[in-house]
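Missing here is one protein chain; the remaining ones are kept as they sit in the complex.
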Amino acid sequence: MSNRQEILLTGAGGQGLILASIVLAEAAVNDNKNVVQTQSYGPEARGGASMAGVIIDVDTIEYPKVTKPSVLLCMNQASFNKYIPKVEPGCTIIVDSTFVSGPYREDYKINALPITQAAREQLGREVVANMLALGAINAATGLVDREIFRESIFKLAPKGSGELNQKAFDLGYRLYNEGMGQNLGISSQTPQ
Amino acid sequence: MSNRQEILLTGAGGQGLILASIVLAEAAVNDNKNVVQTQSYGPEARGGASMAGVIIDVDTIEYPKVTKPSVLLCMNQASFNKYIPKVEPGCTIIVDSTFVSGPYREDYKINALPITQAAREQLGREVVANMLALGAINAATGLVDREIFRESIFKLAPKGSGELNQKAFDLGYRLYNEGMGQNLGISSQTPQ
Amino acid sequence: MEQLTQDYLRTKKLPHIWCPGCGNGIVTAALVRAIERTGYDQSEVVIVSGIGCSSRAAGYLNFNTLHTTHGRALAFATGLKMARPELKLFVIMGDGDCSAIGGNHFIHAARRNIDLNAVIINNHIYGMTGGQHSPLTPTGMKATTAPGGTLERAFDLLELARGAGATFGARGNAAQPRQLEQLILRAANHKGFSVLEALSPCPIAYGRRNKLGGAVEMLREMKDSAVSMEKASGMEPEELEGKTLSGVIFSTEAPEFSEEYYRSIGKA
Amino acid sequence: MEQLTQDYLRTKKLPHIWCPGCGNGIVTAALVRAIERTGYDQSEVVIVSGIGCSSRAAGYLNFNTLHTTHGRALAFATGLKMARPELKLFVIMGDGDCSAIGGNHFIHAARRNIDLNAVIINNHIYGMTGGQHSPLTPTGMKATTAPGGTLERAFDLLELARGAGATFGARGNAAQPRQLEQLILRAANHKGFSVLEALSPCPIAYGRRNKLGGAVEMLREMKDSAVSMEKASGMEPEELEGKTLSGVIFSTEAPEFSEEYYRSIGKA
Amino acid sequence: MSRVVNTEITADLLINQDWCKGCGICIAFCPREALFLDEKGKAEKNNEKCTCCGICETFCPDFALTVVKRRLSADGGDKAGFNARQ
Amino acid sequence: MSRVVNTEITADLLINQDWCKGCGICIAFCPREALFLDEKGKAEKNNEKCTCCGICETFCPDFALTVVKRRLSADGGDKAGFNARQ
Amino acid sequence: MAETKPVLMQGNEACAEGAISAGVRFYAGYPITPSTEIAEHMAARLPDLGGVFIQMEDEIASMAAVIGASIGGMRTLTATSGPGFSLKQENLGYAIMAEIPCVVVNVQRMGPSTGVPTAPAQGDVMQARWGTHGDHPIIVFSPASVYETFYLTIAAVNLSQKLRQPVIMLLDEVIGHMREKVMIPEAGKLLVEKSSDNIPADWKPYDEKGLTPLVPFGFGHYYHVTGLFHDQYGFPTGDPTQVERALDRIHGKLEKYRDEIVLTNYIGHKEPRVVIITYGCTVRSARAVVKKAYWQNRLPVGLLSLQTIWPFPGKEVAAIAKQADVIIVPEMNMGQIVGEVERYACGNAEVVPLNRYDGEMMSPDQISELLGRWL
Partner (left out) sequence: MAETKPVLMQGNEACAEGAISAGVRFYAGYPITPSTEIAEHMAARLPDLGGVFIQMEDEIASMAAVIGASIGGMRTLTATSGPGFSLKQENLGYAIMAEIPCVVVNVQRMGPSTGVPTAPAQGDVMQARWGTHGDHPIIVFSPASVYETFYLTIAAVNLSQKLRQPVIMLLDEVIGHMREKVMIPEAGKLLVEKSSDNIPADWKPYDEKGLTPLVPFGFGHYYHVTGLFHDQYGFPTGDPTQVERALDRIHGKLEKYRDEIVLTNYIGHKEPRVVIITYGCTVRSARAVVKKAYWQNRLPVGLLSLQTIWPFPGKEVAAIAKQADVIIVPEMNMGQIVGEVERYACGNAEVVPLNRYDGEMMSPDQISELLGRWL
């Protein structure tokens, strides 16, 4: 189980996290890895919190649920508050500073990136924030071959939106690389 | 189980045999005996064969079904054909010769009485044939105290018909007593 | 009837289990004559029924016969019709079967306008279980579960069907067996869901308790109170009091569901 | 709404689980205002509901509240009403809850004319399970189980109720909340079974898939297509095309079941 | 048996007493009073009166009555079971 | 806060932002264009424009809007929560 | 209890009368053989008692109406048979989850499906335990006589009220339809055990502390009743801790009051070699056999009859398995309770099923023939 990577995507309903987890899982499959994707539903299908997990391994994956995330994405404050205490310090943490205002504990390596803001301002569409987040995650972890990932995104995107989504993915890379210096538990962005 | 009396009333639906069995059972209760009454239903509630059993005992009655009848009443040919082979020679058998034409085997003590015919001709009402049959049975067996039986009949009869039903019961006694001599397995009546 | 009986009835199963004078046999005979007149091949005809005295008819009819669970005949029939739209399905139900436990499937078959021919034998009572009131028992009539007369209001089965979107509704009765045959035929020729209510005497579980006389008296009363649609249109409301409309009560057109479905998948 | 909210809503349970822009809240608010206007004491009012987004309203209403099983609310309510005829029961159902799985209880409550106030929140879809078509989804509209648009015909819920014998039927919508409140009040004051169909937007499971815009657009369209009974009577059939009748669609009188029952046993 | 003979067709009312339950419906609805119950309670007909009109057939709940029409065929024989109803 | 003052009654539109989900319905249906979404996506009002007509209250799916009318009582104090609707 | 004049009574009637004696005043049902007489008896009796009889549109609605009426504060009963019992399962589960008292009678008939509607069978024993989805506790009584039917129905009503838990009366067709002499209390001497009328001020509908009476609707306690998992106040929750606690609590009720619930009866030899374990009408045949074998012939045999079949009397069976060499389990099915007996016998005694499933009652002869093999 040494190769097991557990990725936890958290945020609010409507932020496209479940779709992102499926895209990630699909990309991993195309990259010839074993993968399991799960999600948690609230008491109802509507509103509220949203959480999806992806496990990637070269071995067979037995237990399908995320227990010790190696990657955590928090797309809103509530999920940040809830999940940060549950991960171990080694975990790669990416938060959307558009919605999350900390506090960024010093003992965690937290990449606070203005994900939704960048999607809105630089691509004109908030809805692609999820792909942008995937770009940032892959930039940080190299979970999946970048080209295969891009292709997978194109394949799964709704008709006509393939390129936009790929752009968002690439923007995620850029954002992550630009933000590299700030992995200090403190976001460089003032959240609004 | 030495005192166990099993009475089997058989015939066609509509001949009032189940009611007769209930009246007999009620009479037995009033005579301070233990009693269980059961009936068998065909595949449907309508038409076809009808069968009711009454078990009377001074002891507690365990198994509630009739297996070795001590008294058998056959109110039509079909039931006669079906049940006669199932009883033991010691059984008291009463058949309604109005509908049953034999054959009356020599090894059985069969009382063939024109039950329905008598009800129709002497009382003007075929429907009381069942009470008439009860009279004949009690005459033959003395299962229940005659007076208690008569009272029970009055109690259970539909309003206004108590006396008619008692009359039928008494007529059953008379019929049995008149027919006494013919317990030879051969009916004195020519069935029509 | 001889040839029809030989062909379309399972004569080995006769005599049937119904009580003397029960209207189920009269309606069944009319159904057989109507089926013959539709011109369908015997192997294309399916009889589906629920549970009840009336539903036992399926066992006596020599077609593909499906005796289902209580109240669910139309749901079984819907599946079968969708799987094999070329078959001609008659669905025999009792009043309880159709309108009590089966009420939901009835209104949904009407809504979908699926090509099933519902034949409801309405004896105003649960016959098979010995005489409990049904949703078609008229208010005030007695039943074993309404010893003082039922307080409930009855459905007008055809109005219910109409409200649910049915496109054909007709009412006949066992006392006018030729007209009944004719109505069944018209119902069968209607494309879409058709409802045929056949009034029928149950002398044993209904007539006796309500002192309606025997089968003959019940049939006579049935005949006397029936008023055809044509006649009714010329009558005053007071004259119609206590009468029962008979004939085709309504008939309209709408897309038939199985056909629409197969067309939508490019198969019709 | 402040005092009403404090008294009649379980404020601790708010904000509710419904999506932004969901009409359930608008209808629930109208219901609360109408209940206050009936003058019933809070302790006499019971809210019964089935299962669905809309049925979750029961949990937010500060009365005696009974959240039952899917489709069965009216059957639970019938038992409760018969046991405690002095209580005032409002029965909240979704379109699927009431007319799909619950269709049979609906028509039988109508037939019995039992004094229950059915409030059906019709969003034309199964909201809670994510957007499958319901018997009230108009033909051609899309749903997860009808990706190409549903082929089925829809019920006219009020015609169904009428056909089943209901004595009161009204239709309002979330885009006319004052009128809706008024209609709920009139339904509540009706003696016997009353049916109030409240059209309501589900922007998430219905609007989005059918490209109807957001909640605001759906409400605007709802308002535009609503035509009151009075207005409609003066309109040509062509003008009425695509319009929805609103207001009290029918109202008649008939004996109420629980009252009849208690009278029959000498208790009323 | 009753025979209504015209040039080509003879007709018969057949009674299947095994199926008859003696309900009396046919008797009540026969326009000719041609039917009665025999001593075993089964329907029986009066040949003189029956016109083979077929009404009783449609009324019998037990499929016990059948009007059979026989067309005299070219070779003079009977074609039994020919069914004249449409 | 907006106050429509006549001799005896003042009215207020209260907004419970904790319950507001920012659906925008109130904004669309306010006849005065008195409402808008603030930067957190919650409804906020323009005091100048609002007449406390109460329309938005009936439209809000989240029970987040309330028009409160206060009657000036004899002793000059406010009677909060008086409910003017019937 | 003062017993008076003996009367002749049918099993189904005894069930209805027992319920009435225990204060049941609401019946909702849908007719089905062989349970219909219960409905018919209720239809005749309840109106005069000021109670409610209603025939619903189907069994699902009947179950729902009964729950609704219970929430209104009435004691309630519904009766059905196999096919209807299957239909009631969803709402039966609701009553368990929402802890609404009610008594559900299933007069068993030969299944599966429509089967043989008028024939006796004991085929619904496992269904009575497991018929509704999800883990749930259940109490099931199986009377062996008209007399037991009367008294167990009373116990069912009272236990149901006390524990706020549906109770099932699982009758055999033989018991439901037979008439027997019984002694029942004088009319008027009602056997109603009242659940407390004094509701504490801090009453919670699902108080974790233990049994808490149901406050009917209409008394100013604005609580919520739902089939979702819920907290002490009845409000929905999906929180794992609360879910687990809720399940523990509804199952715990039955464990805590186990001795009030589990009724069995042993007759026969003190140190038996062969014991018959059975229930329902089969007890009658077994008793006939054991009476003869033990009382007449002093053979080392015994009979454990189970009035309560669920919760299963495992303790009692385990104890017997340690004494006896052989346990015979006659049932009018293909083997249902025998599985539980095997489980609790745990290899300590040989467990021998004896099954009859042809739609006829198990006869004493069948049992004694098998018994003979070990004696």
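Note that the chains take the letters A, B, C, D, E, F and G in the order they are written out, and that residue 1 is the start of every chain.
The working rule: a residue touches a chain if its C-beta (ideal position, glycine included) is under 8 Å from a C-beta of that chain, and two chains touch if they have at least 3 such contacts.
Keep in mind it's a predicted model, so treat the numbers as computed, not measured.
Novice: Looking at the whole complex, which of D:Y126, D:F168, D:Y206 or D:F257 touches the chain that is not displayed?
Specialist: D:Y126
Novice: Among G:S145, G:T226, G:S285 or G:S368, single out the residue that touches the unshown chain.
Specialist: Of these options, the touching residue for the absent chain is G:T226.
Novice: Specify the residue from the set D:L4, D:I120 or D:A146 that touches the hidden chain.
Specialist: D:A146
Novice: Given the full complex, what residues of subunit C touch the hidden partner chain?
Specialist: Within subunit C, the residues touching the omitted chain are 13, 42-44, 46, 48, 58-59, 62-69, 72, 75-84, 86-87, 104-105, 108, 261, 264-265, 267.
Novice: Would you write out the residues of subunit A that touch the absent chain, in ascending order?
Specialist: Against the missing chain, subunit A presents residues 1, 22, 25-26, 28-29, 32-45, 61-65, 67.
Novice: Suppose we count only contacts with the excluded chain; which residues of subunit D make the list?
Specialist: Here the touching residues of subunit D are 51, 69-71, 100-101, 103, 126, 128-130, 132-133, 135, 144-148.
In this text, only the chains that are shown with their structure count from here on.
Novice: Going by the touch criterion at the top, tell me which pair is linked by more C-beta contacts: D-F or C-G.
Specialist: Taking the two pairs in turn, the one with more contacts turns out to be D-F.
Novice: Using CA atom averages as chain centres, what separation in Å is found between subunit B and subunit F?
Specialist: Distance between chain centres, rounded to whole Å: 87 Å.
Novice: Can you give the whole-Å distance between the Cα centres of subunit A and subunit D?
Specialist: 42
Novice: Mark out which residues of subunit C touch at least two other chains, giving numbers and ranges.
Specialist: Answer for subunit C, listing residues that touch two or more other chains: 18-20, 100-101, 103, 128-130, 135, 148.
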